[in-house]
Each structure stands twice: as C-alpha cells, then as structure tokens.
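This report refers to the structure that appears directly beneath it.
What you see is the complex with one protein chain gone and the rest in place.
Here the chain labels run A and B in written order, and each chain numbers its own residues starting at 1.
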Amino acid sequence: MSLSPNAALLDKLRAHHPLVQCITNSVVPNFTANVLLAIGAAPAMTDIVGESGSFARVASGLLVNLGTPTPEQREAMEEAVIAANDAATPWVLDPVAIGFLPIRTRLAQQLAPQNPFAVRGNASEILALAGEGAGGKGVESVDSTDAAAPAAIALAQRLRTVVAVSGPEDLITDGQRIIRVGNGDELLTKVTGGGCALGALIAAFAAVRGDYAPVEAVTAAHCVYDIAAEKAAAQAAGPGSFAVSLIDALSTLTAADITTAEKIREEKVQA
Amino acid sequence: MSLSPNAALLDKLRAHHPLVQCITNSVVPNFTANVLLAIGAAPAMTDIVGESGSFARVASGLLVNLGTPTPEQREAMEEAVIAANDAATPWVLDPVAIGFLPIRTRLAQQLAPQNPFAVRGNASEILALAGEGAGGKGVESVDSTDAAAPAAIALAQRLRTVVAVSGPEDLITDGQRIIRVGNGDELLTKVTGGGCALGALIAAFAAVRGDYAPVEAVTAAHCVYDIAAEKAAAQAAGPGSFAVSLIDALSTLTAADITTAEKIREEKVQA
Partner (left out) sequence: MSLSPNAALLDKLRAHHPLVQCITNSVVPNFTANVLLAIGAAPAMTDIVGESGSFARVASGLLVNLGTPTPEQREAMEEAVIAANDAATPWVLDPVAIGFLPIRTRLAQQLAPQNPFAVRGNASEILALAGEGAGGKGVESVDSTDAAAPAAIALAQRLRTVVAVSGPEDLITDGQRIIRVGNGDELLTKVTGGGCALGALIAAFAAVRGDYAPVEAVTAAHCVYDIAAEKAAAQAAGPGSFAVSLIDALSTLTAADITTAEKIREEKVQA
C-alpha cells in the first residue's frame, strides 16, 4: 500500500521530532504538550517577554493561541511573531473566542496580517476574523462549517495563508483548493482544549512539510488528530477516558492506519 | 419514579447548556472545564482585565476562585463581579485557603459582601471568612463540618447568601434551612481541584435554577458531583483513574441515578 500524503507527513514528523513553541491559554498547556509528545514532537511553552522571541528563532514551529491573553502574553506574542517571521519559523494563529471580546479581537486583527502559516478556528471564530460575524458563545461555534466556507476562502486569499475551520467535517483552504476531512468524533468537543491542541499539531506538521503544500500540512494535522479521535472513541466510556485514549492513540497510530482510515474530499475554488 | 429536585435540576442543566465563566486558579482550569463539559455546561475561562466584565454580562453563571490570585486576576475579579451583579448573572465565591494568607483573605472580605449567589469552601475556609478561625493548612481543612455549622449559618444570614461547607458530609445553608448531603467519596480529596470544580458546578446549577430556591440549586450541585464520585470510586484503582472516571460518570449519570442514590437530610435553623 502506498502512503497517502497525510500518512507520509506523519512519518516525517516522527523522524524530525520538531520543537514546537506554544503561547497558549491557561486551560490547555498540559493537554497540548502531551498531544505534541504523543505524536513525536517536542513541546516548549515559552511565553514570557524577553524569551519568546529568542525561542521562536530556534523553534521548528510556533502556536499563538488567544484563549486567555494576559498583558504579558500579548507582548510575548508580538515578540515571538516578529522573530518567527524573521527566522522563517512557521507560526499558527488560533483566534479563540474572538468577536465579542474586545482585547483578543483587536489582537487577532493585528496578528492575522503578519504572515501566519495558518489560521485555525471554529466557524464562528473564522467568520468573526473575516469581519462577517459576531463570534460564538465563548469557545463554542454557533455557525456551521459550510456557512463559514466563503469567509474562510476569502480570508485565505486576503491573508495569503491557509485557513482551517473545525467542525463535524473540517474544511481547510488556501484560497485555491478546498479540502474536507470527514474523520473525527463528537467527543473531541467534550474535552477542553480539543481544538487548541490541534493548533499545536498544525505547527508541528508545518515544521516538517518539506515539498508538501501548506494546505496539505494543515490537512495532515487534522486528519491524524481526527483518526486518533476515532480510535480513542471506540474504547472510551466518556470524555474522561476518551482524552486519555486520545493521547495513547496519537502515540501508536501508524502511517498505514492513516492511509486506511482517512476520509478526504478535495475541490477547487470556483473562479 | 418521580424525580427529586436534584435530579430535575440535572435535567434542566443539560437542557439549558449554561455558559459558565470561571476566574480560577492556575492549578485547576483544565479539570474544571472538563467537569463543566461533562455535565453538559459550556466553560469559558475569561479572566483578563478588559474582558472579564463583558463576559460576565453574557455568561449564565460565574465562578470566582481565589486559589492563585495574581494582580491581573484580582482586578479581573472585581470587574467581573460588578458586571455580574449589574446583569443579574449569579456568581459563586470560593475563598481558597484564606485565613493565614493576607492578599486572598482581604480579597475575600471585600468580595463576600457583593451579593454572591453562594459561597463555598471547606470548614476552615468558611470559619476564616466568618472571622472565627485562622484558616487551614493550605487548601486542606483542619476543622470539621459540624464545627463550622454555626459560622456557616451566621455567615449565610449576614451576607444573605447560601453557604456550603464541603466535608465527609456536606452542609448547605441559606441561614434558614440546613441541608446535609451524605454522598461522596474520600478520593475526591486526593484529586487536586476536587473542590474547585464543585464551585463551577454550583455556578452552572445556579444558572438554571428557575423556581427552585438557591439553597436547592447549591444542593443539587453537591449531590450530583458526590454521586458521580461514588460511581467513579467503584471502578478506580487510585486517584489517577478516579479523576478520569469522575469525568466519565458526570457525563453518563442520569436523573434516575440521582433520585436513587441521593442521601439528603434537611432541618430548620433553630430560631
């Protein structure tokens, strides 16, 4: 069996063991770090002013997650993004719960034009970043993935980046190609940080993409994460055991598992 | 079988999916959010200055937990409590480890008169808030629930709120009624944040109480949490697997389970 691009990228990630810096919210650092370790990456939560930029220069990838943006973190994010761009470190923006909340919404608008490798969020967050919605209910989306598709495409074209919308079916676009990932499990929405950890995984795949297109690296992150979720859900008794099994599944998934299980659909954006 | 008030409130919570804002300590946000998700609420840990008030206006309930009160959080708490009161969002005060430590003790004394829906803590914390004790040993109580009963009743009367004292048997009072919940398991004291997550659950039940008395909403939170703990303890091999099973149990408990398992005693305060 020949490996799919998603499967090949998983093998590359494990071979390269990328160092992923995360400036993330106070709820999820532990889960995020364990997801990165399980998949074979090296996490580092370096998020203080005076160190975040130095680290972003040597990191393989960077996540900037706006979940609980303290003043210290906001300044550290600016510092890290400038350094990441200077050192060609790919960085991922996760505009958590923007729309209604003023500080993170302004911050997202300020960071989004600074050349992120990818922007990920739920439908409400992507709509809000595109200026077309009021945002969701806290971290939960009140809009469907399909409703956010035109905004995601327009945003990808405008920012020249990859935009990923999480939902029952994930949508990933670079403004030209639209890839939908049909894997996953609803239990992912019952574990806090389910989406936040995916942002870190995108940074890890971005770091090892080589000749694969950015949209393919982002797709691989979703695909691997969602298939691990399916495997975990099959043996979970609820969201507690699901989260534990998800970490186990990420560490034991093989490239062959990915090739067999992936549900990918692709189309071109209509001109 | 007709449902008990505790069981009926669990069904209401799941139907209404309340949005619970938590300004809580750095040890427990992940566990607290997972407890809220498991029971069917939507967590949001919005705790920065400039956003905590905006969020408190739209949240269904708010938890203010003093476990690791940074200067940023202290200011965010003030902002959130004022907004919550203005918008009639019920808020819960958890005065973690007050008594000996000066900053949180002053903060608790300042927040307690600002119309909380409920105050929860262990016996030592409630005694300290009532001005009758020196507080416990860190987060652990050195006093018994019964020893704190008179202080809890007096505090509830003075603040016109509900006061809940956690212990082997929980005591909940609004200054007129005293309800004791005999459910629970000692393993809850071996999981960090066992009490902190209960504070968030109280805010969730407060949000959906409808015509039930405040003291009944607080009782329902204790009762549901304690029965989930009993279910989890039955299959745990230690505190690690207990914490995982507790999340699973919160997500699978039914109203009928509550009605069957609850151990509630009520008495009137002697005039």
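In this text, a residue touches a chain if its C-beta (ideal position, glycine included) is under 8 Å from a C-beta of that chain, and two chains touch if they have at least 3 such contacts.
From a predicted model like this one, the values you see are computed outputs, not experimental measurements.
**Q** Taking the entire complex into account, which one of B:Pro5, B:Pro18, B:Pro69 or B:Pro214 touches the absent chain?
**A** B:Pro69
**Q** Which candidate, B:Val64, B:Val191 or B:Val215, sits in contact with the chain we can't see?
**A** B:Val191
**Q** In the full complex, which bits of chain B touch the chain not displayed? Write them out.
**A** 25-28, 30-31, 67-71, 97, 100-104, 137-140, 190-193, 236-241, 243-244
**Q** Tell me, which residues in chain A touch the chain that this view leaves out?
**A** Considering the whole complex, chain A reaches the absent chain at 19, 21, 26, 29-30, 33-34, 37-38, 42-51, 54-55, 58, 72, 243-252.
By our rule, only the chains that are shown with their structure count from here on.
**Q** Hey, how far is the Cα centre of chain A from the one of chain B, in Å?
**A** 33
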